[in-house]
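What you see is the complex with one protein chain gone and the rest in place.
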Amino acid sequence: MRVLHIAKKELKAFRDPAMLVFMLATPLAIMLILGTALSRGFDKGIEIGEIRVLYRLEQPDETLGQAWADFVREAKDSGVRFEAADSRENGLEMVRRAEFTGLADIAEKGVVYTGNDRAPVENAIVQGLLQTFADRYRMTAVLAAEGISVPEDGVREVVRAASVDGSGRPGSMDYYAVAITTMIILYSALTAAQLMDWERRRKTDLRLLASPVSKAEIFAGKILGSFLLHAVFAILLVLLSRYMFNADWGSRPMLVLPVLFSQILFVLGLGVAVGYLIRSSAAGVVIMVIVQAEALFGGAYFPVDEAGGWFGAIAAWSPLGLTNRALLEAIHMDEWATALRAMAFNIGAAACCLALSAAIMRKKEGL
Amino acid sequence: MHVLEIRRLTKKFGDVHAVDGLSLSVREGEIFGLLGPNGAGKSTTILMIASLLSSTEGEIRVFGRNIAEHPKFARQQIGLVPQDLAIYEEMTAYENVAFFAGLYGLRGRELRSRAEEALAFVGLEDKRNRYAKTFSGGMKRRLNIACAIAHRPKLIILDEPTVGIDPHSRQSILSAVRRLNEAGSTVLYTSHYMEEAESLCTRIAVMDHGKVIAEGTLPQLTSVVTDRREIAVTLRGTYRVEEGALDGIPGVRSVASDDNRLLIEADAEVNNLNAIIRAVTASGAEIADIETRSPNLETVFLALTGRSLRDD
Partner (left out) sequence: MTAERHAAERRNIALTLVALAAAVAFAADAGGAGILPACILIALLHICLRLAAGLADGWMRLALLLLAAAAPGAGVAVHPAFVLPLPIAVYELSSRVFRAGWANLAALAVPVPALPDGWLLSYGIAAAASFACLCAFDADARRIRMLQDEREQLRRKLHETSTKLGELEGYVRQSEYVLKLEERSRISQQLHDEIGQSLTGALMQMEAARRLLVSDGAKAELLLRQAIRIAREGIDRIRLTLKQLKPLPEQLGIHRLKRLAAEFEAQHSIRTSLTHEGELDRILPIHWKIIHDNAAEALTNALKYAGASRIDIQVQVMRAMIRAVVADDGQGAARIVKGLGLAGMEERAAAAGGTVIVDGSRGFTVTTLLPLEPHGSGGRKS
């Protein structure tokens, strides 16, 4: 009961205008700026220039040759150009040099495609096309035997579909809505580190300790209050970014909340633990450094999942990055496995940190 | 029953004894003063009584129960007014009092009414919805007291409540303490201001270097040092009062003259000022000034330790 009483007091921090600005206005502003300004790097539609593919046709019979010629003509209109190769080796060499996306060997029995896998999207398109061709040829052959002809704009549909399928990548506003929300939650480690020091500075820690409430209750109450406070902010950010900026929080936005809550717990735990290990205002400085570094490596400022080298190596270990990846995958690809991992990590780390803090608090005199 | 009993209380910080074998007891209904210079160990003692600091040795009993064995009970009986302001400036006066009262188990309607009572007691009831940030220094001090009394503690501890505040606020705090005592609470009051201890407290313990060096009512304490007081009569002009003019007055021990001043040593308990004045004027002299120097706590402390209560 007293735990709730103390938690309620923490919520009064809502009144602090500085906090409201920091936790709501600032992140929304950053989302708006970064989300609109950096949209170029996030285009859902992928700009693909003309795709050039080499082909070799071994002694086709008339049907195949005709079908292939039709196919090549239609493909050209949709941006894929098939050119004949003189020899296999030459062809493969040019593919390796990336002058062509790939080499297609067409024969009666089927199509063999060798592609340069540095251009996965292009390859996917070409393969899709060739698959369609193969199917259609078979079908045409069958149908021709039956005397029915096949419509010719089928190829165009395929090409369009392949290029439009953006393999589940988020737009810039969607990305930043998630990344900034998690970043702001990360920053609440600062308030968490000062949680106990706040009372010490106002000398109200004397009153708290002189009352019949135990240290454990004070600890629990403050953590609970902080958690509720930040949970409310998180919900507000999600709702505001969704309805004001049309950020995509997935088809089931309510399921995103547990992941965010687990992150809040982790960040609280981390902040409180640092606050207890470094019992002075230097804790704030340390947290600031950690938070800034985490924000950078965790993908708050720009996406880091494709970064390489040492940066990428560190980014791979970042908890914030884990949470971000979890959320993005869950929202855009409906993949919840990473989310579960992130939640497990967050809650586990939070438990460790809180246990450590509780142990230290019990040993020391005072709050 | 003794509200507070302390036996051989000791607190060591490293090798230094902040409190050294201190013993005292506070009876119900009195205002007990803990007087001593800065660094005497008053605040440390207070912190230990309020369970904010653990003791190295010794025991403290509140209403007969050892505070180490019954911590919650002890804390429930005590209301602490710390030396520094311990309030939340970001909350209103009412919210402050209500929050702290809630820590002592008050709920709902009872909480509301007690909080209102506490605010009314210190005269802040019409400011209950104003943020503590907007209060003057004296008002904040009053709020500091209100936060300690909402749960009706039987023992109220005030740790140097009047340090660094203006005389007007000081008077209002002293009168609040008296009213609290009249309302039935026992008060433990620490200070290094002698005048406050003298005017306010029923019994006083004089502390120095972590020990109680003397304890009792004001007359008991002063009578340890001396039972005399000094009366200095300054005469107009160079008139000399003849020897023996004051001999017959009861309580007069010795008379010395120094230029135009008569230095009379008299018993502290005997009220003979009128008789002295009559005798002096009867012999024809005119009195320009009379100064009485009675022993007070400052004198007592100085006599016992060779030092002053205030740090100069």
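By written order: A and B. Residues from 1 in each chain.
Rule of thumb we're sticking to: contacts are C-beta pairs under 8 Å (C-beta built on N, C-alpha and C of every residue); 3 or more make two chains touch, one makes a residue touch a chain.
All values reported here derive from a predicted model rather than from experimental measurement.
Only one of B:R112, B:K211 or B:R261 touches the chain withheld from this view, namely B:K211.
Remark: the omitted chain is touched by one listed residue; of B:E90, B:D227, B:E265 or B:E298 this is B:D227.
Taking the complete complex into account, B:D20 is the one of B:E5, B:D20, B:D159 or B:E196 that touches the chain left out. The chain not displayed touches chain B at residues 15-17, 20-21, 208-209, 211, 213-214, 223-227, 303-307.
Those residues of chain A that touch the chain absent from the view are 309-310, 313-314, 317, 352, 355-356, 359-360.
As a working rule, only the chains that are shown with their structure count from here on.
Distance between chain centres (mean CA atoms), chain A to chain B: 67 Å.
The touching residues of chain B, counted against chain A in their complex, run 50-54, 71-72, 75-76, 78, 80, 82, 84-91, 95, 99-100, 102-105, 107, 147-148.
Those residues of chain A that touch chain B in the shared complex are 1-2, 5-6, 9, 12-13, 15-16, 202-204, 206-213, 365-366.
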